[in-house]
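Note that this complex is displayed minus one protein chain, with the remaining chains in position.
Residue numbering begins at 1 within each chain, and the chains themselves are lettered A and B in the order written.
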Amino acid sequence: MTKKLMKGNEAIGEAAIAAGAINYFAYPITPQSEVAEYMTWRLPEVGGVFVQAESEVAVGNMLLGAACTGKRVFTTSSSPGISLMMEAMSYMAGDHLPVVIVNITRGGPGLGGILPAQSDYFQAAKAGGHGDYHAIVLAPSSVQEAVDLMILAFDLADNYRTPVIVIGDGMIGQMMESVEFPAKYREPVNPETKDWPLTGAKGRKARVIKSLFLDPKLLEKNSFDLAAKYKVIKEKEVRCELYKVSDKNRLLIAAYGTMARICQTAIDELEDEGISVGLFRPITLFPFPEKEIFRETAKANIRAVLTVEMSMGQMIEDIDRCIKGKKPLDFYGRTGGIVPTPNEVKDKVRQMLAAK
Amino acid sequence: MAIDTNVIFSRPKALSENITHYCPGCTHGVIHRLVAEVLDELGVRERTVGVAPVGCSVLAYNYFAVDFIEAAHGRAPATATGFKRIRPDMIVFTYQGDGDLASIGMGEIVHAANRGEKFTTIFVNNAIYGMTGGQMAPTTLPGQRTTTCPQGRDVSLAGYPIRMVELLSGLRTPAYLVRVSVHSPLHVVAAKKAIRRAFQLQVEGRCYSLVEVLSTCPTNWGVAPTTATKWLADNMLGYYPLGTYKDPDQEVR
Partner (left out) sequence: MSKQLEVVMAGFGGQGVMTAGQLLAYAGMEEGKQVVWIPSYGPEMRGGTANCTVVISDVRIGSPIINNPLSACVFNRPSLDKFGAMLRPGGLLLINSSLIDVASGRTDITEILVPANDIAIKAGSPKVANMVMLAAYVAATEVVSFDTLNRMLELKMGKKKDLLAVNHRAFEEGRALTGKVFTMR
């Protein structure tokens, strides 16, 4: 394995190929258009498919059709484009289709801006489309982690037959860091090894992939099936990282993605001042690390919890429900492309500790 | 008892045994059958995937004995694109009504046709929204009454009905674009010929193909099942001329 210096957007594209996903559908949107530009020359080298669609609405529905082949398929987009894909997202969840959707988020609402933000948390973690469904949501905080989580995303999508969202802010897409890819790339999935892809009704009954159930009993059953799947996902697929968490911590910061790295710098610098703060970083936004955040915040040495986001406060609602009122919870956030600095985070921490 | 029997008519293998839910006098059943016969005749049933629309034929997957995807409203051409690009060896068709294709799915159909996607569309035009209960469609005729234009379609507000094959014929990309009807046995025979050519061109991997089939909706037109085909002939043929609008073997008009 050799290290490469790569832009997040390009690394995400290469990671998909490493995962055996060579079928890509997309529409250009800042700040992630480099993925399509990368795939447009890289995919032909590996015999893949790239369609530049007429809209993100079409992208979502191309993915739906593409996923029915049983092969690994994916798209990348950014916030307004992801909103347009929510139609297909809901259908694909209802259809039990494996698909990976990357959201390199920018500020909203509306056309918003093009700079990094985390204001799509609700849409990703709570189901942005209609109906009773969830997608698994993975939030990398570095280019290497984006690569690792892309590969994981395809495995999770296949294992659970569900859409998986990889969510990174614009910074993850735009920055270059050193990355390593697996020495051995995965072979594309063989649909014949599965019992659901559409391969032609030869020697078997015709298969239908659908989310329409006019009989309420059958629709409820589909929702039960989805819920059962989410239950297993919640039990098995929670991922989070603790940074400098110890019994000396007076405060715990919860942050994800790029924001977590900024908090990491703030925590390092506070440590130099003799202020001990730990970082709780959810890697899966769904399933949310519910038990883990409760366990960490319930510890006697933790006087308060601070959630820091590049939004007006979205993940904090999950933190709030998980700490169950055991500790005071505060929030710091900037948005619209303005990113909280380590100094701002440090000031907020000092302020909270002084108020005690 | 030995009786010599020859089967001269049977259910095509590509049709399932399910009884359709279509209204009396509706021609969806005829069109389903034509598609199924063609799939049988071309010997492609076992490598075909259909894409069902939203509309009266939303349950089309119950009536065909081929693999099926149910698409979101209007998005069948995008969904078919996704599938066919990855599996060019398979035969893919979308089956769409006028609300699905010419209204909410206008963007998807135009771009799929323009990219020259190698699948086939069966476009069923009955000039009205059927499933939702008879509202105005993009293909509702001038002056035609529906539940959302009870005084008749006012072209000064709603514009004129969209002639899809003419519209798509304006695209430079080669395609097979044809309008047929199923209001008489003679027309049914011609319709089948067009559907067969559409699928044949796909089998050869040549071009996008779309067959617009003029169809009936006695329930929402407010006419008797027995007179629906006459209504079609009297009202639709004038506005929607039958014929081949584009063919890869002919010069572009």
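Criterion: contacts are C-beta pairs under 8 Å (C-beta built on N, C-alpha and C of every residue); 3 or more make two chains touch, one makes a residue touch a chain.
From a predicted model like this one, the values you see are computed outputs, not experimental measurements.
S.K.: Under the definition given at the start, what are the shown partners of the omitted chain?
M.R.: When the full complex is considered, the omitted chain touches A.
S.K.: For the chain that's not shown, point to the residue among A:86, A:114, A:212 or A:329 touching it.
M.R.: A:114
S.K.: I'm checking contacts with the chain that's been left out. Which of A:10, A:177, A:237 or A:318 qualifies?
M.R.: Per the contact definition at the top, the residue touching the missing chain is A:177.
S.K.: Of A:190, A:301 or A:343, which residue touches the hidden chain?
M.R.: Among A:190, A:301 or A:343, only A:343 touches the chain that is not shown.
S.K.: With the missing chain put back, which residues of subunit A would touch it? List them for me.
M.R.: Considering the whole complex, subunit A reaches the absent chain at 3, 5, 30-31, 114-115, 170-171, 174-178, 258, 261-262, 264-266, 268, 339, 341-343.
What we mean here is this: only the chains that are shown with their structure count from here on.
S.K.: Which residues of subunit A touch subunit B in their complex?
M.R.: Residue positions touching the partner: 23, 25, 49, 51, 53-55, 57-69, 71, 73, 87-88, 91, 198-203, 206-212.
S.K.: Please name which positions on subunit B make contact with subunit A in the complex.
M.R.: Residues 16, 45-49, 51-52, 58-59, 61, 64-72, 75, 78-87, 90, 107-108, 110-111, 115.
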